[in-house]
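Missing here: one protein chain of the complex. Every other protein chain is in place.
And then subunit A:
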Amino acid sequence: MVDGSVLEIDGVSKRYGDVRALVDMGFSVRPGELFGFVGANGAGKTTTMRIVLGVLAADSGEVRLDGRPVDAERRRRIGYMPEERGLYPRMAVGEQLRYLAELHGLSAGDARRSTERWTERLGVAGRLGDEVQKLSLGNQQRVQLAAALVHEPDVLVLDEPFSGLDPVAVDVMSEVLRERCAAGAPAVFSSHQLDLVERLCDRVGIVRDGALVAEGTVDGLRAGAGTDVVVDAPQARPGWADAVPGVVTSRTEGERTVVTLEPGADDQPLLHAALATGPVHGFSRRRTTLTELFRHTVADHPEAAPESPEEAA
C-alpha cells in the first residue's frame, strides 16, 4: 500500500507581510525513512508542515507525493499532528476519532474498527465514551496521536509529537513511528529533543531562517563537522592549541580543553602540543552530538532567527 511513497518539498517559499518565513525550502523523505526536522523557534518548521498539509498556501514551490502535486485526495493519506494540539473539547473520544477517520475517507465500519485498535494500542480504550475535556493532559495527547493515526495514513507529518509526553508515551510514540516506517511510510517530525531525534531518525534536516542549512544522516553531518577531541592537560595555558595545524576551535570545559579538528585532520600534532604543556591525563575523541552539530550550524550565523508571530500562532 505504501510502497514507493516519496514526500518531496520542492523550492517552497512563503512570506508573511515583510517576514520571509520560508526561502526555497526543499527536501525529500523516502519510503520508510524517518526524517527529523530541527531548528530554532520561528525557523520555519511549522510553516513547512502546514504547507505540506495545505492548511497554508505557499507563495511558490510545490509539495509532491509519489511525484505528483499533493491534492485533496493525496492529502487524506497524510497523518498530521499540529503543533497546537486541538480536539473538540465536548465530543466523546470514540465519536471524535470515528468522525476524523470518516472525514479522511474511511467507511463507518472501518472508522469504528480503527478507533478501537488505536485507542487500545495507546491505552485510552477505557475512555472512549468520555468527553475529551475530561481527560488528563497526558491522555489528551494520546488521543491526539490516535487522531493522527486513525485513518491509517501512508505518510506521517508530526509537529513536535514528543512535547508534553510522559516517558512511557514517548516510548509508545517512538515504537509507532518506527513501525510505520518499517511498513514503508515516509515520516517527518520536528522536535527540540535532539537526543531523541538523533536516536530515532535516519536523516536530519536543520532549518534556519526559513531554509534548510544542513541535511543528511547524523553520521554524515558529523563527518562534515569535524571531530571533537577532549584533552586533559592541567598545566596548559588558555589558547595553547590554537596554533596547532588542523584545529578549528578550542574551548575549556573545567580542567579539560575541547578542541574541534577539521574533518579528516590528523590528531597526533595536537597530542604532541599537549605533551609540550606538561602532563596529559586524558586524550580522547568524542562523538559530536546532534545538539553540538545544531549549535555549530546555528552559531555560524549569529543573527538568531527572530520568532515570527505567525509561527507562534
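Throughout what follows, contacts are C-beta pairs under 8 Å (C-beta built on N, C-alpha and C of every residue); 3 or more make two chains touch, one makes a residue touch a chain; residues count from 1.
By our rule, contacts and distances are computed from a predicted model.
The UniProt record for the undisplayed chain lists the protein name "ABC transporter permease", from the options "Tryptophan synthase alpha chain", "ABC transporter permease", "Glycosyltransferase RgtA/B/C/D-like domain-containing protein" or "STAS domain-containing protein". Touch with the chain that is not drawn comes from one residue among A:Gly11, A:Pro69 or A:Gly105, which is A:Gly105. Shown as candidates are A:Arg30, A:Arg75, A:Arg112 or A:His192; the residue that touches the absent chain is A:Arg75. Contacts to the hidden chain, counted on subunit A, fall at residues 50, 53-56, 72-73, 75-76, 78, 80, 82, 84-91, 99-100, 102-105, 147, 309, 312-313.
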